[in-house]
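Complex shown without one protein chain; remaining protein chains in place.
Residue numbering begins at 1 within each chain, and the chains themselves are lettered A, B and C in the order written.
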Amino acid sequence: HKSDMDLDNLSVVLHSQKDLRLEQRPIPEPGPNDVLLQMHSVGICGSDVHYWQNGRIGDFVLKKPMVLGHEASGTVLKVGSAVKHLQMGDRVAIEPGVPREMDEFFKNGRYNLSPTIFFCATPPDDGNLSRYYTHNANFCYKLPDNLTFEEGALIEPLSVGIHACRRAGVTLGSIVLICGAGPIGLVSLLVAKAMGASKVAITDLSLERLSMAKELGADFTVTVAKEDSPQSLAQTVGDLLGAPPTMTIECTGVESSVQTAIYATQSGGVVVLVGLGKEMVTVPLVNAAAREVDIRGVFRYCNTWPMAIAMLASGKVNVKPLVTHRFPLEQALQAFETTKQGIGIKVMLKCDKNDQHA
Amino acid sequence: HKSDMDLDNLSVVLHSQKDLRLEQRPIPEPGPNDVLLQMHSVGICGSDVHYWQNGRIGDFVLKKPMVLGHEASGTVLKVGSAVKHLQMGDRVAIEPGVPREMDEFFKNGRYNLSPTIFFCATPPDDGNLSRYYTHNANFCYKLPDNLTFEEGALIEPLSVGIHACRRAGVTLGSIVLICGAGPIGLVSLLVAKAMGASKVAITDLSLERLSMAKELGADFTVTVAKEDSPQSLAQTVGDLLGAPPTMTIECTGVESSVQTAIYATQSGGVVVLVGLGKEMVTVPLVNAAAREVDIRGVFRYCNTWPMAIAMLASGKVNVKPLVTHRFPLEQALQAFETTKQGIGIKVMLKCDKNDQHA
Amino acid sequence: HKSDMDLDNLSVVLHSQKDLRLEQRPIPEPGPNDVLLQMHSVGICGSDVHYWQNGRIGDFVLKKPMVLGHEASGTVLKVGSAVKHLQMGDRVAIEPGVPREMDEFFKNGRYNLSPTIFFCATPPDDGNLSRYYTHNANFCYKLPDNLTFEEGALIEPLSVGIHACRRAGVTLGSIVLICGAGPIGLVSLLVAKAMGASKVAITDLSLERLSMAKELGADFTVTVAKEDSPQSLAQTVGDLLGAPPTMTIECTGVESSVQTAIYATQSGGVVVLVGLGKEMVTVPLVNAAAREVDIRGVFRYCNTWPMAIAMLASGKVNVKPLVTHRFPLEQALQAFETTKQGIGIKVMLKCDKNDQHA
Partner (left out) sequence: HKSDMDLDNLSVVLHSQKDLRLEQRPIPEPGPNDVLLQMHSVGICGSDVHYWQNGRIGDFVLKKPMVLGHEASGTVLKVGSAVKHLQMGDRVAIEPGVPREMDEFFKNGRYNLSPTIFFCATPPDDGNLSRYYTHNANFCYKLPDNLTFEEGALIEPLSVGIHACRRAGVTLGSIVLICGAGPIGLVSLLVAKAMGASKVAITDLSLERLSMAKELGADFTVTVAKEDSPQSLAQTVGDLLGAPPTMTIECTGVESSVQTAIYATQSGGVVVLVGLGKEMVTVPLVNAAAREVDIRGVFRYCNTWPMAIAMLASGKVNVKPLVTHRFPLEQALQAFETTKQGIGIKVMLKCDKNDQHA
């Protein structure tokens, strides 16, 4: 079906820190376990911008040009010889992390922790901000007809929220604090509500983001000023909620916010660290330990796509309002600039020249 | 505050099988850890009717007259000397099971399994279908202003649904089968949805009950005919849901329905037995075992009232439509007759002469 | 390294019910993810004998000749092109189940439930009772120097015990009942002790097997007579242990023993079904449900080899006494006859002509 494709494989390639280029890449051939995809919608993530601006995140350092993008959906164009569950024309959402080895993490169902995992747009692995892209078919999930491509692409950030709420143990009647109302805080809010949380409070510095949170269902919003002390913020949150939160999902990575999370959480509760900040942080660990407040990290996600698709298809969660901007792939640099400036929530790049719809 | 009370403590007393009477009982005095309550709304449960018709349930045999009723709410009239968290005038929902001993079950947080537990309207313990009633204050929960007394009373059956869904592990994206659309099946449906189930199918013999289930949010209903084979029903359910249910909550107690539950459930899933039927049942246990479908029982509930109140107060669950009939306490026998005939869903008795509202 | 091998690949092949033959098979070539193994020790399992005697187990029906054997260890002779973690000369234990598809069961760490899994000596998949055999390298685990090949082979039945005790939740101070002192009951006993059980009682019809159990560490043994009632056996067990067992591991598959397991287990406890008996069984399910005694099946195992190796290497568990008979591969039919007659516990076949040691 090469005939269905043109030869244009425009891609968003990061050459080095601050050197982002739109350029042509060869159209890849799928291996036996892969599918070739015509990309449709790809969201821009904070990490894409971070690589662009800094050339690295922690120990992951850009050493050669890399295609960006990992929040993506597209259409199957070609099917590898060993692939059974997909066929040409299937619309799919892409899980960007694909374990390379069948190690103990993978066998135990925690493949996100596999040290050799492939992950789109994490050096040296290419992402999918291209017109055409191949991916392991086992990590492509068929979208039901009632889901849009953009919903498919949003499953990636949504998965972070699912994994966070799952690790937090959110359940019926949970009282939840979310620190930070960026894209990750907001998807965590949506998921917490869908899992039965009775009350959710959310914090941010930005009034605009908090008003978006309110629209998406937050029961309480807390505007944080940089000089607020963590203890007093914790107190404010408990007062608003009528009780200390049973779990806090930290989505800023900021030291003082981690402190707030610990002070605020009820004894026996959980703080989930989603936000990733500086290497060493100073925190009231005895306060947490002596009240058995568990501190659990989140590294991406595993086993979330089927659950996310079920949830979106049933209408229990509506992620559509998260998309505030759209750009054709050709205008990727403007799109990145928009995200960099913190305007809106989620910026979508539309990779299919013939279909720029949601 | 005896002055607030008249001396009328009309009570619904079961003297022996089929001998149900309305009669006066002395107004009790609360002990140091108790509260005296003016009862407001008490729902009639299948078990109340069962004691009335059979004089026993399993090993619990009526040996002396017993007040019926255990789905209840009321207002605090008097507070025992050691009670701190309640005061006169507080509107409360009553948890009918109160552990008598601090045994290992209680210390481990599973007090519902304590063999010496007090339980309203389980021989020989009196229930609360009276005008006035005393109860351990630790098992009375203050109702927020936005909850009605009837919602307070409905927390009891709702708690069975909460405990069932919790034991089933219902979570985001779960696919749930519920067998039986009686009051217990219906509250399980409400709870499953609130905990994030993406699809719920429910079975019953009665079209009327299934149409109520549909109104309450069931995605699929399956009308069962007595001659249907469990395997074929299991197949039907899987076809409707698009996949086998990840968990099944059995709320009929009928042998063939337990079989359906096992056949229908996905490998690695859970069957929760809420319905309690005959002592020995014949079931495809190897089918369950060899697919690691766990079979978990439910005995009442524990630690559900706070969670239920949070859920009702936040509007995440609406139990009000379950109440289909109301009778003043004086007409308790007609009310029992109504439940016995399987008319409607939940019949409420209104115990306060001066306030017969919801 | 073909030079290291002769062309003799004597194999134990089941042609049809009761038609077991020793015959030559071609020496297979390893695929890219496989290793070619020179087999050393292979235990005979009840299921091998069952296929031989009945030509089927449940829905698994022998339709064409199949090599038997799945409790095995050997030495790597050749390494597939994509294999990294093994090399020629490595001594390995073989996990006989290899998932074929990356389905949701596999991704979630429960690959034993994958419906398309390859499993040695389960029709139509060949086992490893041969001189030479290829297997997926990801399911071959390097043996430390201080473990014998027979210990390596015994990891397979031991894994059933590990999975059973893990599903039972055996932990420090657990009181455990094991029904049946065959190989599976005995490994469950060893594992329960190693996981911290304070007391283990074990039942069997056979005094000889119970005396083996005693030697292996059982605190109490219960000789069952066929006419004993399950309730009275349950009572006896509770009396011996000083309390009802917190969990029971059923390793007979016999209906009355499943009944005993349910009656005996403490409220809030667990019955694990390892034994697989007839399709429909009659059991006191209400007794279990109303005491929240969970019933959990065991289907083989997953993620047990690394843990088993750690345990054997550290000397925490000693499986060596389980081997009561050894035969050279050439005498496989006598070996099978021995197991069929229920003599001893575990019969080992020695597949390496040049090394018939443990």
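Heads up, the rule we're going with is that a residue touches a chain if its C-beta (ideal position, glycine included) is under 8 Å from a C-beta of that chain, and two chains touch if they have at least 3 such contacts.
Because the structure is a prediction, the values reported are computed rather than measured.
In the complete complex, the hidden chain is touched by one of B:9, B:303 or B:331, namely B:303. Only one of A:105, A:149 or A:327 touches the absent chain when the whole complex is considered: A:105. Across C:10, C:94, C:113 or C:194, the single residue that touches the chain missing here is C:194. When the full complex is taken into account, the listed residue touching the unshown chain is C:175, out of C:175, C:249 or C:274.
Counting over the whole complex, chain C has residues 162, 165-166, 171-173, 175, 191, 194-196, 198-199, 219, 306-308, 310-311, 313-314, 316 touching the chain that is not drawn. Although one chain is not displayed, chain B still touches it through residues 84, 101-102, 104, 107-111, 138, 302-303, 306.
Counting over the whole complex, chain A has residues 58, 105, 108, 110, 112-113, 115, 167, 258, 267-268, 273, 276-299 touching the chain that is not drawn.
In the analysis below, only the chains that are shown with their structure count from here on.
If you average the Cα atoms of chain B and of chain C, the two centres end up 44 Å apart.
Those residues of chain B in touch with two or more other chains do not exist in this structure.
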